[in-house]
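Let's turn to subunit A:
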Amino acid sequence: MRNLNSCLIGAALVTMTAMPVMAQDRNVTIVLGEEVDVVDPCMSSRSNVGRVILHNVSETLTELGDQGDGLMPRLATAWEPVDEDTWRFTLRPDVQFSDGTAFDAEDVIYSIERTNSDQIVCDNSAKYFGGLEVSMEAIDDLTVEITTSPAQPILPLLLSGVTVVPTGTDASAFITEPVGTGPYIFSEWNIGQNIILTRNDNYWGETPEVESATYVFRSDAAVAAAMVETGEADIVPSMSVLDATNPATDFSYPNSETFFLRIDTDVAPLNDRRVREALNLAIDREAFQGTILAEGVIPATQIVPPSTLGWNPDLQVWPYDPERARALLEEARADGVDVDTEINLIGRSNNFPNVTEVMEVMLAMIQDAGFNASLRMYDVSEWEDFYSKPFAGDRGPQLVAAQHDNAKGDPVFTMFFKYHSEGLQGAVWDDRLDSLIDQATAATGDEREALWREAFRVVGEEIITDIPMFHMVGFARVSARINFQPTIATNSELQLAQITFN
Partner candidate 1 sequence: MTNRLLEVNNLSVEFHTVQGRVHAVRDVSFHLDRGETLAILGESGSGKSVSASAIMNLIDTPPGYITEGSIKYDGQNLLDLPRDERRQINGRKIAMIFQDPLAHLNPVYKVGWQISEAMRVHGVPNAKADARALDLMHRVGIPDAEAKMNAYPHQFSGGQRQRIMIAMALGMKPDILIADEPTTALDVTVQAQILSLLEELQEETGMGLLLITHDLGVVAETADRVVVMNKGEIVETGTAASVYKDPQNDYTKRLIAAAPGKAPLKSVPDITPEDEPLLQVQHLSKRYGAVEALTDASFHVMPGEVVAVVGESGSGKSTLAKTLLRLQEPSGGTAMYKGRDLFSLTERELYDMRRDIQMVFQDPTQSLNPRMTIYQIISEAWAIHPEILPKDAWRARVSELLTKVGLLPEHAHRYPHQFSGGQRQRIAIARALALEPKMIVCDEAVSALDVSIQAQVIALLNDLRDTMNISFMFIAHDLPVVRDFADRVIVMQAGRIVETGDTETIFAHPVQTYTKALLAASLEPDPEVQALRRAERKTLLMDIQADPDAAR
Partner candidate 2 sequence: MPEIAEPRPLLVQIYRMLMADKFALCGVIFLIILAVSAIFGPIFLEDAATRPNLRGRNAPPLSMENGWVNFLGTDSVGRSMLARILVASRNTLQISFISVFVALSIGCALGLIAGYSTPRTSNLILRGADIIMSFPSLLLAVIVLYMLEPSIFNLVLVLAITRVPVYLRTTRAEVLEVRERMFVQAAVVMGASKRRIILRHILPMVIPTLITIATLDFAFVMLAESSLSFLGIGIQPPDITWGLMVAQGRPYLVQAWWLAFWPGLAIILTTMSLNLLSIWMRTALDPVQRWRLEIGRKTND
């Protein structure tokens, strides 16, 4: 009944915050698109949890810089490989958790173990440690060695997603009052209504300007945007392009998602390369830009953004050439390919704003090029059946639309999952590609980059496994009274420490 009481009391205290007028206060209100219903730091790879917890309440050993400056120290000050499968991390001294306990190597080990516990299902576990055997050892209070099997060349990168909690945190259930080392303390959670963070005066780093932050939840983007307009809120980290109508407050940022259609290379007529090329040539990518998609989207040649290791600069955006598409189709037909089979476009509803319209337009373009095609939009869980293996045996030719998110700078998971024969979402079965991926996964340095680059060439040019569309952008609305620059990281975190007041 706590909530009923609180809303009654709230109703009684009419005047308290009736019309929020933000004068000289140092508090900010942030509108998230989906209710934050768990706050456990080990769930911080969920974007809304991350926007609250990550680097505000809980910190990680390493941090991926958003301005292209690579991996930066956070709770670890340095790291180095000890041997092929072991990494050594040196930890920051004089760091305290908000409950007053000191941060040390045991906490790091405990946090990683907790993340991988089979008592709770942490997103971070599946995301970063799937298929890895991990063993850890505290060399001293501020040094820890982590050994993985098989070897993981990008372990420091992976650890940029693993939040550190104090030893003894409940490992059998999600916690509701997270304790961390970050610049803010998790101080209040009115379930369903808001979450309040307050500044941590014992923070090891610089003291940020923002004194407290209130997170509220609005699933309707138009309402969220209106809240900044009326002064009820300061930041909407993610909103629809449709609502981004005010250049003074609305900023676009690459949201690290890449929109593409996966071609099922196993089913006729899509098993013919000419048909797959024709599909790519049928799409007028320019027509989308600045119309139903934002001006700032970048036509893609592969499903990872250019900042990724091994991104292949030689691949060109497919031109819009319906004539050539038709010719290719005729060619295939002449060779006995059954090009009249109906091709199903499978979209995921609410994947991103306007996805339905985008899919409808793509359908029309594909049909214009002479294809027999149809469109179906599915809810995420059903769409999953099409997207992930095992695929239905009698599925027919399918183009599955998806967004892929890789902000980690290394394409290792992307390549395995999407293009390896055994990858969960792969619709290509090619031995040479498989071995390329296996080699690159184990390689390091320039060799790794060269191998990935070759793999992307095979995928994008030789086989043509996708219809790459765009590197997408997100929109954030930021109130004029504060200074905050959304970046690619805004997709998964929102560091209050980066906010200043005008």
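By definition in this document, a contact is a pair of C-beta atoms (placed from the backbone, for glycine too) under 8 Å apart; a residue touches a chain by one contact, two chains touch by 3 or more; residues count from 1.
Selection rule, in plain terms: all candidates are chains of the complex that A comes from, given by their letters.
All values reported here derive from a predicted model rather than from experimental measurement.
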- Expected hit for subunit A (complex, candidates 1 or 2) is 2
- The residues of subunit A that touch candidate 2 in their complex are 221-222, 240, 242-243, 245, 287-288, 291-292, 349-350, 353-354, 356-357, 359-361, 363-364, 374-379, 381-382
